[in-house]
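Excluded from the complex is one protein chain; the other protein chains are retained at their positions.
== subunit A ==
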Amino acid sequence: MLSENGISASTPETKDFIRWMTTEAWNNYQKDRMDKKIIVKNRIDSHPIVIPNATKGKHYSSPVITLPTEDAFDFSIEGPDELGLIVLHDSDGVFKIAGTPQVTGDFHFTLRYKYHGWLEGEPLLERKIPFAVNPNPRDLWKDIPTPTDIQFFKEDCEAEQIIIKAGPDGSPRKDMVAASKRGRSHAQEGKARDDHFRLFHSDDNDWYIIAVADGAGSARFSRKGSEVACNTVVDFCKTKLADASAFEEKINNYRNANDEETARKILGDAVYSIVGNAAFMAHKAINALSDNVEGTKPKDFATTLLLAICKKLDFGWFVASFWVGDGAMCIYNREKHTARLLGVPDEGEFSGQTRFLTMPEIFRDARSLYQRLRFGIVPDFTALMLMTDGVSDPMFGTEANLNNIDRWDDLWDKLSNGFPEDDIPGVDLSDDNENVKEGLLKWLDFWKPGEHDDRTIAILY
């Protein structure tokens, strides 16, 4: 080669030259390959690859991941199979990850590939991709029973149904059911349920009385406050309505009145003396209780209260109510597509701020108390529902939605159909169903992220 180019060299010179030339060329060659490799590696490293995190036990399917095949080939990914996932290859450099992961933790997948120019035997290039499998939040909730030796112990859940058979004329009569369940946030810490309810139906004169109360989370003995509130108002109304003939006459007069305003005032005063007084009795009963329990103030028993009394009359239903605090109370009519809210929830500016039965200002003057009362005659309805915010918050989200009839339809559908995706069956609210309370209690287990308060709902249907 040298002599062809007119160069004369001795044998040692030739040998040395060849050694020099090949070493030089070899180094350049290696450097060139290394550069190529680094360029490709940098490209692949900076190529956006997002493999979203998964949740244990939940079906997972990543978006399609596409790698730049103009830079590299023979892509493979290692790691998913150890977590119970599979890699679905479409073509080289195009794949997705799917399956149901069975372990939790922080992991790394290893992406391996060959760059163009890769030679047999050379190690593959790789990139680590972080991937996390979250625990299913539902597996993390603990259910610690409430210690039975605490002051004012209350069962973690309660359900009741009052099935009322057809009247003497054979027409079906509405039943009542209520269920109350300790929220997951309380169960997690072995704390007691603060909600309460009470149902009553008079077999003598067919009056229905329903009370639901939500003890304030921040008040020490609110579980007792809600109980005293429900018991006091129901007992009071029960006594007042034991002989309801005079009251019913006022309802009749109101219905037939020529002078509606006067009749309405007369009936309003009667409602005030029953429902309004019931609430005031409950307020006083809690004050008396706090006097008797050393070191407590009424606000340690802070509770909301929703109370409804009703009766079916010849011309429709008479319903009267009192409401202080958050939650929801409504007459729902599926066929007519109406939802009549029995008051305005007292929602604070921030979540958790509301008004309570225990606040003196609620009863400061008759006018403010009057504003919390509702009464009226309504045609037959699908259901009268009372619920604490543990149910209304996840179902409605905001106060404004309580006035949205479609949201009440949604709630009714959810009651009927349950939550199939979470294996929670619907509640059979057909007349005279003897197993309705178990169904309703189970239904209260529905899942909604961030909504883990005590849940109570009472339905007249």
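We take it that a contact is a pair of C-beta atoms (placed from the backbone, for glycine too) under 8 Å apart; a residue touches a chain by one contact, two chains touch by 3 or more; residues count from 1.
The rule is short, and it goes like this: contacts and distances are computed from a predicted model.
Set against the options "VWA domain-containing protein", "Acyl carrier protein", "Inactive transglutaminase family protein" or "AlgX/AlgJ SGNH hydrolase-like domain-containing protein", the UniProt name belonging to the omitted chain is "VWA domain-containing protein".
When the omitted chain is restored, the residue from A:Ile38, A:Val64 or A:Leu140 that touches it is A:Leu140.
Among A:Gln188, A:Asn231, A:Asn253 or A:Asn287, the one in contact with the hidden chain is A:Gln188. Which of A:Gly57, A:Gly84, A:Gly190 or A:Gly217 touches the hidden chain is settled by the complete complex: it is A:Gly217. Checked against the hidden chain, the listed residues A:Asp35, A:Asp90 or A:Asp106 yield one contact partner: A:Asp106.
Remark: the residues of subunit A touching the chain excluded from display are 50, 52-53, 55, 104-106, 130-132, 134-135, 137-138, 140-141, 184-185, 188, 217-218, 350-353, 397-401, 448-452.
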